[in-house]
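One structure is given below, represented as structure tokens, and several questions about it will come after.
The complex appears here minus one protein chain, its other protein chains still in place.
As written, the chains take the letters A and B, and residue 1 is the first residue of each chain.
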Amino acid sequence: MTAKRADKIATIILDVIAGVIVLILASLLGYILVRGLPEVSWHFLTSPSKAFSSGGGIGIQLFNSFYLLLLSMLISLPLAMGAGIYLAEYSKPSFATDFVRTAIEILSSLPSVVVGLFGFLVFVLQFQIGFSILSGALTLTVFNLPLLTRNIEDALRQVDFAQREAGLALGLSRWETVLRIVIPEALPGIISGVVLSAGRVFGEAAALIYTAGQSAPALNFADWNPASISSPLSPMRPAETLAVHIWKINSEGIQPDASAVSAGASAVLILAVLLFNFAARFLGNKLHKKITAG
Amino acid sequence: MQNQNDDIRAALLRKSRSSKLERRGKFISWLCIAIIVVVVFAIFGFVAYRGLSTFFGTKVTLWNFLSKTAWAPGTTDASGVPKVGALPMIVGSFGVTLLSALLATPFAIGAAIFMTEISPRWGGKILQPVIDLLVGIPSVVYGFIGLSVVVPLIRHVFGGTGFGILAGTFVLFVMILPTVTSMTVSALRAVPRNYRQASLALGATRWQTIYKVVLRAATPGILTGIVFGMARAFGEALAVQMVIGNAALLPQNLISPASTLTSVLTSGIGNTVMGSLENNALWSLALLLLLMSLAFNLITRWIGKRGAMK
Partner (left out) sequence: MAYSLDDRFIRELPADSEIALSTDDLRVFYGDKEAIHGVSLPFERYKITSLIGPSGSGKSTYLRSLNRMNDTVPGAHVEGRINYRGLNINSSEVDVYEMRKHIGMVFQRPNPFAKSIYDNITFALKRFGMRDKEQLDAIVEMSLQGAALWDEVKDKLHKSALALSGGQQQRLCIARAIAMHPDVLLLDEPASALDPISTAAVEDTLLRLKDSYTIIIVTHNMQQAARISDYTAFFYSGQCLEFDETSKIFTRPKIQATDDYVAGHFG
């Protein structure tokens, strides 16, 4: 076989591989959307699920997913912000810094089921919080922290060092300069990172099945007192999320329409994650333009 | 004039508001880092404590755990030793991991070459967003598709239940493909442009250049990508658990129901009593999972170091 011929064959094979990958995604999305979207209706999105009969919706699970996302972001964002600031602004090259970076890297590479088991052991059992939104949010925080921290550190490092010098030369502390000059400038990067990790958190299930629980008790949407257990805002109630719901009905569900419900729920989940992806890009670009040209 | 000078000197010798703020801010951000480090230690501590208690005060030995094939921690065998043989799960985990990596690697490298060398324009416009989207799809959705498409298909073609290592491999293949591809792409992009130009100038064809020069130079980066993909496959829980069949038996072939460390953990941990041997044995599996993820981490570091030395 001549070299020319090999070149040609290799190119064809590579084209085919690229085509196959596009085809895989297209058929994945196509399958989910074609099978799932017809199931999605206002009723489906708002009504509670049914355990034994068909016609159940995903209303409570959808609400739980968003509420859990919100709570875990409220906890993880400040922590990741502090940690990111430390790494980008205060850490000096040393053994301790290397050690911290390694720890964060290991945390980010842990399987989410291990993080979930840790949450189960510590938050659910040790702290006796039980299967609850709060346990779930704390566990998701552990899951989310390493990537978010790295993202924030990167975004801060993108900002020119001259901006910090400008603040320091005016007699301001590094802390104030970072908080009020550097962070606003790093905001586009930080926000797209936050939205992307929100997508990851939204679709996560393995870390939640033993922390936020696998049941979705009925909620009283007229009761907004966080202290009452049937209130949607109560952080102490067990809360099955959309992703957990899909897993649950597929592995142990006995609803006659389990497959239709999971197709619909998968379609909603995918659309939400796609939305997060686009939002990350859009917001990042828009904010960047605003800050640099405004 | 003299007064003003004294005032300024006094101010210079006082702790300013800025330096108090600085000290507080530094402490706050240090605290955040400390919390993360404590969490990492806590994870290892708690899981190790639980996971090791299987081996203390019982007749179970580490060798038993790793080599025996009977998994029924509530019961004992003829010699009175609890049946905590984790070999079926270990084989299952390594099986799906290696097979899916084996399947994904040629695709990932092919796609990465297409994106960087053959058609960067199409690669950037079509393939890159496709890869990004594949990364973003939640694992339960992969599991659901595996359950409703892959498993019936295998059942149809090969017979049996359709559940098993083969189904798990297919699902994981699609899941790790984007990870391996995007890391391979960065490895290929990091190869200096003049390597290619030099090779082409010597009369090599494009494929010869790619095969003999670019891929060789990018090998450490590509290996890192593959190990990353394997780590992800090894740790994936729900998608695998949905299609593997969950039978704690040594797999006879690729289409017989099997199990992995993660699948036994997810289905078992809620059904056992905390502190019982059944439960502790599950934590031993979790510890094994944790150690494996640490091992994958060390391997990527080792590759990175060797690559940097060359």
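Just so it is clear, a residue touches a chain if its C-beta (ideal position, glycine included) is under 8 Å from a C-beta of that chain, and two chains touch if they have at least 3 such contacts.
In this text, all values refer to a predicted model and were calculated from it rather than measured experimentally.
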Tell me the shown chains the invisible chain touches, ordered by label. A, B
Looking at the full complex, which residue from A:V34, A:A166, A:A227 or A:L275 touches the chain that isn't shown here? A:A166
Using the touch rule from the top, list residues of chain B that touch the missing partner. 5, 8-9, 11-19, 22
For chain A, which residues lie in contact with the unshown chain of the complex? 92-93, 160, 162-174, 176, 180-181, 184-185, 291-294
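Convention: only the chains that are shown with their structure count from here on.
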Could you put a whole-Å number on the gap between the CA centroids of chain A and chain B? 17
Could you please specify the touching residues of chain A with respect to chain B in the complex? 3-4, 6-7, 10-11, 13-15, 17-18, 20-22, 24-25, 28-29, 31-32, 78-83, 85-87, 89-90, 99-100, 103-107, 109-115, 117-118, 120-122, 125, 142, 145-146, 149, 171-176, 178-179, 199-200, 202-206, 209-210, 214, 243-244, 246-247, 250-251, 259, 262-263, 266, 269-270, 273-274, 276-277
Can you name the residues of chain B that touch chain A in the complex? 16, 18-19, 21-22, 24-26, 28-33, 35-37, 39-43, 46-47, 50, 106-107, 110-111, 113-115, 118-119, 122-123, 126-127, 130-134, 136-141, 143-145, 147-149, 174, 177, 181, 204-208, 210-211, 231, 234-238, 241-242, 262, 265-267, 269-270, 274, 283, 286, 289-290, 293-294, 296-297
